[in-house]
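Mind looking over this structure? Questions follow.
So, chain A:
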Amino acid sequence: MNKVTDISSLRDPAFTAAVQADSGQDVTTCYQCGNCTAGCPASFAYDRQVSQIMRGVQLGLKDEVLNTRSIWMCLSCSTCSLRCPNNIDVAAVMETLRHMARKEGRVTVPKVEKFWFSFLDTVRVFGRTYEIGTMALYMLRSLRIFTDLDLAPEALKKRKLGLIPHAIPRQDVPDDGARAVGRIMQRYRQRALREGVRP
Partner candidate 1 sequence: MSVVSFAYYPGCSAKGSSADYERSTRTVCGLLDICLEELPGWNCCGSTPAHAVDTELSAALCVRNLDIAAQCGAKTVLTPCPSCLSNLRHAGRRMATPEFRARVNELLDAPAAETLPEVTSVMQGIARQYDKAALTARVKKPLTGLRLGAYYGCLMSRPADLMDFGDPENPTLMEEMLTACGAEVVDFPLKTSCCGASFGIPERPMTARNSAKILDLAVNMGLDALVVACPLCQMNLDLRQKQAAKSAGTTFDLPVPYFTQLLGLALGAPTDQLGLDKLCVSLDGLLKKAEGGQQCG
Partner candidate 2 sequence: MPVLEGKELRIVGFLCNWCSYGGADTAGVARAGQPTDLRIIRVPCSGRIDPLFIVKALLGGADGVLVSGCHPRDCHYAAGNFYARRRLEVLKQFLPVLGIDERRFEYTWVSASEGQRWQQVVTVFTERIHQLGRAPRFDDAEPLLKLADMALTSLRPLGTGQTAALDELKDAIRAKLPELDCVIGWQQGYDAAHTVPLFIRKPEDVDKLVWGPFNVNNPAVYLPSFKGKKVGIVVKGCDSRSVVELLQENLIRREDVTIFALPCEGTLDMARVNEKLGRYQRIDSVSLDEAGATIVADGTEHRFCMTEYAQGKCYGCTTPAAVLADTRLGTPTPVQPGTVVPPELALLDSMSLEERMAFWRGQMERCLRCYACRNACPMCVCRDFCISDSRNPHWMSQEDSPREKLFFQTIHAMHLAGRCTGCGECQRACPVGIPILALRQQIARAVAQLFDGYRPGLDPAAVPPLLGYEVEEKNIHERDWK
């Protein structure tokens, strides 16, 4: 934060153009009223506020923007998009930035990505999510003790968390449904690697 940014040399117009193209949003219309920040439910977890990220995109400060924690902490609730006076889908810009960062291997908040992978792993195996599985995998990945341990007794008592994975029943579809989902994930992964981006 406490540094002078040499805008003239850091400026990357191609980055701005790429964000505009991928998100379909015209960021030049942003006049920095800050309404997105004012309504953001994740703002206090951000290192840069969403309006500041929009400013960074306008200026083409690629590293400043893609290395923020904020793009990982966005809840995708699209309150910002709804209230933007310039009709910018700010949430779409945030999602675009997250995709760009991921594809370049910039993961400033690994635990969030680890959670997503844990989630997607259970989907890949069972075709559906399975909370205990997701949590177990997440704990393994993040090397954290289950953060919601205090909830476990209550949750288990109320049978909120299934102990048995609820995979897609085999009799439901001729071809094993879980495997079909697995194939989707597999093809996605192969294609991403083929195209040289991080899956």
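The candidate set was assembled so that all candidates are chains of the complex that A comes from, given by their letters.
Just so it is clear, a residue touches a chain if its C-beta (ideal position, glycine included) is under 8 Å from a C-beta of that chain, and two chains touch if they have at least 3 such contacts; residues count from 1.
Small disclaimer: the values here were computed from a predicted structure and weren't measured.
Asker: Would you mind flagging which of 1 or 2 touches chain A in the complex?
Answerer: Per the touch definition, chain A is in contact with 1.
Asker: Can you tell me which positions in chain A touch candidate 1 when the two form their complex?
Answerer: 41-42, 44-45, 73, 75-79, 81-82, 89, 95, 98-99, 102, 111-112, 114-117, 119-120, 123, 127-131, 134-135, 138, 142, 147-148, 150-151, 154-155, 158-162, 166, 168-169, 172-173, 175, 177-178, 180-181, 183-185, 187-188, 191-192, 199
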